[in-house]
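This is the structure I want to talk about, given as structure tokens.
For this view, one protein chain was removed and the others were kept in their places.
Labels run A and B following the written order; every chain starts at residue 1.
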Amino acid sequence: MFDIATQLFESPDIRFGPIDYEKDPEIESKWTHNAEFMRLYEFEPARPMSAAIVKKQYEKLEKKIEEDKNLYHFMIRATADDRLIGKAMIQRIDWANGNCSLRVGIGSTDDQRKGHGTQALKMLLRFTFAELNLFRVTANVAEYNEGAIALVKKLGFTEEVRRRQSLEREARRWDLLVFGLLKDEWLKQVQA
Amino acid sequence: MNDIFTGKLVRLSAYDPKEMGEAFAIWARDSEYRRMSDARAASLPSAKRAIEFFEKDLEEMSSAIHFFGVRALADDALIGEMVLEIIDWAGRDAFIGLSIGARSNWNRGYGTDMTNVLLRFAFTEVNLQRVTLSVFEYNPRAIRTYEKAGFRHEGRLRQFLNKEGRRWDMLFMGILREEWLEQNMESRS
Partner (left out) sequence: MKDLFRGELVRLTSEEPDFRAKIEVNWQRDSEFHRLADGDPAALNSAKKIKEWIEKNVERDFNPSRYFFSIRALDDDKLIGFLGLWLELVHSEVWVGIGIGERDYWGKGYGTDAMKLCLQYSFMELGAQRVSLGLFEYNARALKSYEKAGFKLEGRMRKEMMREGKRTDTLWMGVLRDEWLQMQNGAKP
């Protein structure tokens, strides 16, 4: 399918990288103070976190990855200077059935609307299908997250389930949309 | 969507035990501050002790308890703290506590703004049905602030406190979801 030399973690403007415990907690702490970002990225109540708490969360995450073996996490870094700009996750991997959930977030408003999310999701899909050998991916998106809906549709996802009124925010209920993409569908896109 | 972390004068920020502990040790030296916010006999904790106390608080980070630092928008200074704690999910009711540390920041509208921001968070992010608080009879400034925010008097524990040689009541106040939405949201679906 692809050359072994093809870089899994490099894109024109962004790259996947590991957690940098020195620099990243401070940056991610800032994202958590942005209520808009938190409400797009999380279904849990938004809460601002200190760098110390973010650091603890990184430790918990790395432990979970090692113990549960059904989860991958990548920091999204700017190719130019390795600056942290977002994060990406492959979650709830069901190895027997070959499926998983994907999540991508670009943390700071200045870095959004530049195509970074698209590059990140493309790399995440390639990793999932060509390195983890999974069969299908799911993306769960809130009805009010227009950016994410546009992104997954652009990359060929199909809206499969409308979980009616599953979320509550701003004193009203919202639908949660479930999008799916199968390996064959992804291959067709990539080879086109 | 509304920016639920930001009010007119203040914003919610992370609760950092070290920063909060150091600030609290200073605020607590004003015994009036202590007497307004704590029923127990006023004491003087060291910054170290206060930091340990706040670190322990943060051990219990669950969806049932939310700690916030409060910063003034003007200069980003840490001026106070707030807590939202759901005691029992079945009732979808939470207790709140808030305080403004330095006397120079009292009577400047911060309390009203903080209360409004916290209520917005409680009703439109945690989706609660009511919010409860208790306040001491000898704290009329706070009582007035809560009344302005829409809280109603629901009862009092008579002669609960013993300060300055006399007994005082502890007041309970509450606000319902419908009441707050009606006063604060233009349209809902």
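Basically, a residue touches a chain if its C-beta (ideal position, glycine included) is under 8 Å from a C-beta of that chain, and two chains touch if they have at least 3 such contacts.
Since the structure is predicted, the reported quantities are computational estimates derived from the model, not experimental observations.
S.K.: For the chain not shown, which residue from A:Thr109, A:Asn133, A:Gln165 or A:Gln189 touches it across the whole complex?
M.R.: A:Gln165
S.K.: Which listed residue (A:Gln7, A:Asn97 or A:Asn133) would be found touching the missing chain in the intact complex?
M.R.: In the complete complex, the chain left out is touched by residue A:Asn97.
S.K.: Can you say which of A:Leu61, A:Ala78 or A:Leu182 touches the chain missing from this structure?
M.R.: Of the candidates A:Leu61, A:Ala78 or A:Leu182, A:Leu182 is in touch with the missing chain.
S.K.: At which residues does chain A meet the chain that is not included here?
M.R.: 43-45, 94, 96-99, 135-136, 138, 158-168, 173, 178, 180, 182
S.K.: List every residue of chain B that touches the chain not included in the displayed model.
M.R.: 63-64, 88-90, 92, 126-127
By our rule, only the chains that are shown with their structure count from here on.
S.K.: Which whole number of Å gives the spacing of the CA centres of chain A and chain B?
M.R.: Measuring from centre to centre gives 35 Å for this pair.
S.K.: Sort out for me which residues of chain A touch chain B in the complex.
M.R.: Against chain B, chain A makes touches at 29, 32-36, 39, 44-53, 144, 168-172.
S.K.: Provide the residue numbers of chain B that touch chain A in the complex, in ascending order.
M.R.: Per the touch definition, chain B meets chain A at residues 1-6, 11-18, 58, 61, 63, 66, 68-69, 121, 123-127, 177, 181, 185, 188-189.
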